[in-house]
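Here the complex is missing a single protein chain, while all its other protein chains stay put.
Just so it is clear, A, B and C label the chains in written order, and each chain counts residues from 1 on its own.
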Amino acid sequence: MKKALAAVISIAIFIVLSYFFLTGSAPIDYLKGGNYTDPITGEQYNHSVPQQYVEDTKNDTGASNVVTAIVVEYRGFDTLGEVTVLFTAATGLALLLDELKRRTLPVVDPNFILKSAVKVVLPFIILVGAYIFIHGHLTPGGGFPGGAVIAAGFLLMILVHTTRGLPERKLSITESLAGISYVLIGLLGLVFANEFLQNYLPLGNFTMLFSAGIIPLIYIAIGFKVGSELGGIMHNLKGVHEE
Amino acid sequence: MIPELLQPVFVISAALLSIGLYGVMSKRNMLKIIISLGLVDTGVNVLIVAMGYLPGGTAPIENGNYALYVDPVPQALVLTAIVIGVSVMALALAVAMGYYRKTGTLELDKEGVMKW
Amino acid sequence: MVALPPVLLIALPLLFAFLAPLVGMVSRRMVKLYTLLVLILNALLSILLFINVMANGVVYEQLSGFYPPVGILLSVGYLGAILAVLINVLSPVVYLSYFGEAENSVKFSMLYMLVTASSTGIVITGDLFNMFVFFEITAVGSYGLVASLRTKEAFEGSFKYIVLGSIGSAFILMGIATIYGYLKTLNFYDIALRIDTMPETARLMSFIFLIVGIGVEAEIFPLNGWVPDAYQGASNRVASFLSVGPSKAGIYAIARLIFTLIPIMSGFELSLLLGIFTLVVGELAALRQRDVKRMLAYSSIGQMGLILIALSLHSETALVAAVFLMVGHALAKSILFIGSRDYSGGLLRNPLIAGPLFLGVLSIVGMPPFPGFWGKWYLMVDLASRGAWTIILLIVFTAIVEGVYYSRYLFRGLNGEIRTLTKSEIASIIILASILILIGLFPQYLYDPAVMAARSLLGGGP
Partner (left out) sequence: MMLFTFIAWVLAVLVIAPAIYAVETKDLLSAAIAVGFADLAAAILFLVLQAPDVAITQAAIGAGITLAIFVYAIRRTERWEK
């Protein structure tokens, strides 16, 4: 009965949504519409916000990847919030699993192939992760996927060191320091420039590694933070064996 | 009229949303509900990325031709949304594990989450 | 006086929350004091901001060095400033009630700081997606706080909150996607300037998506099923904090939505309808509850309905009423929730506890001279002036219902063996009650800012 009702409701939702998407809300081309107004000064512009991003990213931020420029510079405050969401979730998870974490279960010794393969592969995985977040302003990727790749390396470590898991304290310190440095980079913008998270470093040469001002710094902080947080989440979910 | 490529994309989005909502409404198993929520999240993300698509456009990474970039803003928003979705999912799993520890089951009461 | 940038209200608590684990490693006992100091610092900052806004008008702050809507804009309006002070001043007072507790969790304090910061973020941001991000921080932090007791009820309440909260955030995102698809902007004012260029259906759809999504946090009707379970499962202080921070931020977001963002006639009608429904259902459900926390939770839902009605009337008097109701609800409910620990009688035989609790009940029910009374009074005046007698009758009826179950609640507190709260909890409710009395005795200090807030909102400002 309940199932049938749920099915009817969801099919109705499907029909309504696809009708709405397919007819009502054709997304307009951002090159043809969406002229904006600066709400404070009242000045009007005859192009849209994304068009401004696309055309000015090079001069404003020095990044070649427009998405990165938006994520870290133009809408950098959102990203600080996003990092905070992950941090909040990791904190809440650790709080909830505090008493659950210690447990005694039969320890399955990882097999030889896994152990020796991890020794070889792990440094490369960390390297790839670091590459992804350091090159965030040049290539697709950035702090979040880079951090996730590093967390995948941590997952391998968890799989191999079945008894002790990850060094919790070190992860926690890394996480804190990365978060603090992110906010401090932002606050320094208030000091050296005028606004929070504003760029105050030279933009450097376009498409070079050392360019784009504070973007690589912030992405490195994010990479460390996301990696240690996701690693901590997996560590907590797995639990620690106690003899 | 919407671009041809977006038709299957919108169908995917609407389908994921309704499958996810169906799961949330009809299931009592906590992990099942979390899985359904993940589907809803993916559906919304697909929708947002589709909002920025430009027929014949290229990825917004330096290639010298600004006029052909797809809209980069929805992509930035979706990056945020994906990370938020995973955070919520991890926390939800922790809550489900705590509930399992206290009750020995993952099933919610008879009414599921729809009890008022 | 130096005008401090509003972003410090968010950035500093975030910084100190990131720092908290390191403080906890040095000394776990320090963390509570540390958190309290951070919260008090934030309260001082918010008061400075309030003074600045009242003196100089709306404060705008660009972020990242780009003018809006290209960069993110923070905009602190009158209502935002009032709520920022409300949240940031009450948050340390409620936190005070944790002192003397044996359990000493660093993580709990971190979540508390983060939720305070992000609730403040919701009331001072001027960007739609930024508001969504702060909504998520608030929600995720609240999920953790609700479950922090780690009982079966706590986990169950938190899980329901997570499910409805995630669906709500999916709705908010769909609303944002629809608006962005047409207008290519995310700034509140820029959207408001050009909202008329959207087709009628798309506008209405995005309004519905947003109000349903935000309504989860604001405890408004369609998706508020989590409220009773979460409040029942949460500890008394967490419940108290939720009624101070997140719910007020949520109702502020709704005010911004219906006044600034999408000010359409059908929007006001829809939200009036939702408000009436929320009010009646909440109060009637409260009447049949045996559990005290559940009863208070349903009563909260009813109050939120009342605030939504006041918001959707679209007049100056009604908006002043809404401000008074918000302040009164935050103060009174935080007192009542702190006082609801093990509420099985005998609590009211201690005069230090009975006094604040009694004042809280008086304010909620709407007895003069408390803010709850002023709120209902102005609301009635406005409704009478437009001859909406049905709604007046409904509000009087629900006030009577409130009177019935709150007097039952008070009688229950008088019987049985003597119980007491911890010293810090008593200190906390006494401070809250004195703020309640002060506002009751000098309503003009809230009335003047409220009028300014009302005028600003009616003019489409923040």
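Rule of thumb we're sticking to: contacts are C-beta pairs under 8 Å (C-beta built on N, C-alpha and C of every residue); 3 or more make two chains touch, one makes a residue touch a chain.
No experiment lies behind these values; they were computed from the predicted model shown.
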Original post:
In the intact complex, which of the presented chains make contact with the chain not displayed?
Top reply: A, B
Original post:
Given the full complex, what residues of chain B touch the hidden partner chain?
Top reply: 4-5, 7-9, 11-12, 15-16, 19-20, 22-23, 27, 29, 31-32, 35-36, 38-39, 42, 45-46, 49-50, 52-61, 70, 75, 78-79, 82-83, 85-86, 89-90, 93, 96-97, 100, 105-107
Subject >> In chain A, positions touching the absent partner >> reply: 65, 67-68, 132, 140-142, 144-145, 148-149, 151-152, 155, 230, 233-234, 237-239
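As a working rule, only the chains that are shown with their structure count from here on.
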**OP:** Specify the chain pair with the maximum number of C-beta contact pairs.
**Re:** A-C
Original post:
Hey, which chain ends up farthest from chain A, C-alpha centres compared?
Top reply: C
Subject >> Geometric centre distance via CA averages, chain B-chain A, whole Å >> reply: 16
Subject >> Multi-chain contact sites of chain C, meaning residues that touch two or more partners >> reply: 129, 133, 136, 140, 143-144, 147, 150, 181, 184, 186
**OP:** Could you check chain B for residues that touch two or more other chains and list them?
**Re:** 17, 21, 47, 51, 71, 73, 80, 84, 87-88, 91, 95, 98
Original post:
In the complex of these two chains, what residues of chain A are touching chain C?
Top reply: 20, 24-25, 27-28, 30, 33-34, 36-41, 48-50, 52-53, 60, 73-78, 80-82, 84-85, 87-89, 91-96, 98-99, 169, 172-173, 175-176, 179-180, 183-184, 186-187, 189-190, 193-199
Subject >> Residues of chain B defined as touching chain C within the complex >> reply: 17, 21, 24, 30, 33, 37, 40-41, 43-44, 47-48, 51, 71, 73-74, 77, 80-81, 84-85, 87-88, 91-92, 95-96, 98-99, 102-103, 108-109, 113-116
Original post:
How about chain C: which of its residues touch chain B in the complex?
Top reply: 129, 133, 136, 139-140, 143-144, 147, 150-152, 155-156, 158-160, 162-167, 169-170, 173-174, 176-177, 180-181, 184, 186, 225, 229, 285
